[in-house]
Structures are given as C-alpha cells and as structure tokens.
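Left out: one protein chain. Kept in place: all the others.
This part shows chain A:
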Amino acid sequence: MAEVTLAGIAKNFGSDVALDDVTMTIPDGSFVVLLGPTGAGKTTTLRMVSGLDKPDRGQICIDGRDMAGLTPAQRNVAMVFQQYSLYPHITVRQNLEFPLKSPILKTPKDVIDQKVGEIAEILQISHKLDNKATELSGGEMQRVSIGRALVRRPSVYLMDEPLSSLDAKLRADLRVELKSIQADSGATLLYVTHDQIEAMTMATHVGVLDKGRLVQFGSPREIYEDPVSIYAASRLGLPRINVLPADVFVGAPEGANQIGLRPEQIMQGEGEDSFVQRVEHLGDQTRLHLNFKSHDIITVTDAHTELRTGDIVKIRPNKPFYFGADGARVA
C-alpha cells in the first residue's frame, strides 16, 4: 500500500474543464471519498490516478514515484468500474482470476483458487462462480467487479460508485465489509460516491469536488462541522442544510449574506414563531417541514413528537454557519 499525491492536476475534454488544479494527498492506508454531483470530476480523478487518462498538467505520485508515462499495469492499481465491465465471454471465476493470471502477477494455481474462494465468500457470490458473467443480476455483477479488484494487493484501490446498484441491505452489508477489509489490510482506497452515508461511515478523508476543483479536503467530521462553503456544507447531512437569507434572524455578522442551518443548529422552543407544514415520522426520528417568514426549513425533532400540521414552533439558530454572497463561509 502506498501514499498517493496529486499536484496541480488539470484536464480538459475539448472546451469542458474536467479537472482544474486539483492537489491532494491521499495518505497511506486512508479511505478517501470523493463527493460531488455528476460532472464534478470525481471519475476523472480516478482515471488520472489509474493511468487510463493522462492529465494535461500536474503530477501524480504513488509511493513517491512519479507516474507520468506509466501504464495502468505498471502503476499497480485496482479499479472497480461504475459500469462493472465484467468480461462477458468468461465465467465469474475466470473474471476473478483474470487479474491474478496477468503476466505481471502470474500467481500460482493454488493461491488463485484460495483467493478467489475467499473473496467470493465475502461478497456472497460463491454459488455463482461457474456462471457466465452475463447471467448475473446487476447487484451480482457489481459484487464480482468489486471482487476482481479485491483479489489483488495493489498500491491503491480505486472504486467508482461500487455500491450504487445494490439493494439497501446488501449495500449496508458491503459497506461494513469494505470498511473492515480496508481497515484490516491497511489498504489505500480512493472512492467515488454520491451517497453521503457511504462517505460519512467509511471515509477517513473526504474530498469535495465542484466543477473540477477540489473545494475542501478533510475528515468527514471537519467537512460536516466546518464546511468552507454552502456547496461543501450541502454535500453532507440529512436532511440537507437549510440555507436562508442571513437577515431573517438577528445577529448576522458583517458580510454575511446567507445563513446555513443544519437540523441540530436549530434550537426549538425558543426564539421566533414558525409554522409546522408537515410532520414525517421516520421511526427513529421525525422530520418537521417548517415555514419561517415564508422560507421553508426542514429539521428533525423528537421521534414521539406531538406536533401536527398547523402548530406553531418557536425556533432560533444555534451556532449557525454564515456565508457570503459568493457562497463562501464567513463565520
């Protein structure tokens, strides 16, 4: 396993800017999650590290070695593709063996069998090993594609939304499994997702990408509790952070244009009146849709709340975030 560093990576596809001066260090043994909407440059970043695409500018180092001009095979990276990319003409077992049989590894037969067996067990696909790769369900394909990466010991694992097409239960299982594999083996992992629960539960570091720029890099807690902008703050937290004009509450600091309120930053029972529009009981918590001075706010309240539509709740901000006109954090 190895440390991966990106320095000033830039990439354009025609006139589209895919990555703009991205610099980050992925520490050895860390689990780095890249967050951002479609088109933010997450997948492009993975492809740069993998060597499938070459950056226009900048330098990528793995374990201190400059990767410029090296092929994916020479970089010794494993990647899980968003589109699975299982080889359709061979069986699941042969798919899992494929990287181990490469001319670079040339793994002995007994080691191959043992590793494939182990991984199939973890991913719950042992019973499908002799099926053709095309005869699997979407979730099974995705697990095989994760398995094809995990059979190896590369310097870094790259995963592009590997859990996106699994059902909720399997996703939760594999989340735990992936995290424990990574923690046990000390693997370095660069992981792309839309799913903030994956980011919060698995990541040691989160990188927030916005239109090809890395806007914030830090632990999930840092990004949650100390976001640099509205954009970064919106990436994490459910329900999402509420953003209102700063002047709806008193006490906005100089230069503040908007106020950001996560549910726990809204103190209930004090302050000014808001109207309950909708109450959603989710079991372990209850979501309140409030209307405050004709602005919508979504917050969380006690699971057994007696509140109903039409009730009035007093609210006030509690250590909120303030953002400037450009969306950057000012306080």
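The definition used in the following text is that a residue touches a chain if its C-beta (ideal position, glycine included) is under 8 Å from a C-beta of that chain, and two chains touch if they have at least 3 such contacts; residues count from 1.
Just so it is clear, contacts and distances are computed from a predicted model.
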| Just by its UniProt name, which of "Fe-S cluster assembly protein SufD", "Pyruvate dehydrogenase E1 component beta subunit", "Carbohydrate ABC transporter permease" or "siroheme decarboxylase" is the chain not shown in this complex? | "Carbohydrate ABC transporter permease"
| message | Touching the hidden chain in the complete assembly: which of A:68, A:104 or A:176 does that? | response | A:104
| task | Just name the one of A:32, A:120 or A:136 that touches the chain not displayed here. | result | A:136
| note | Out of A:42, A:115, A:148 or A:171, only one touches the absent chain, namely A:148
| Hidden-chain contact residue, picked from the options A:19, A:62 or A:77 | A:77
| request: Since one chain isn't shown, list which residues of chain A touch it in the complete complex. | output: 50-52, 71-73, 76-79, 81-89, 98-99, 102-105, 133-134, 136, 138, 141, 148, 165
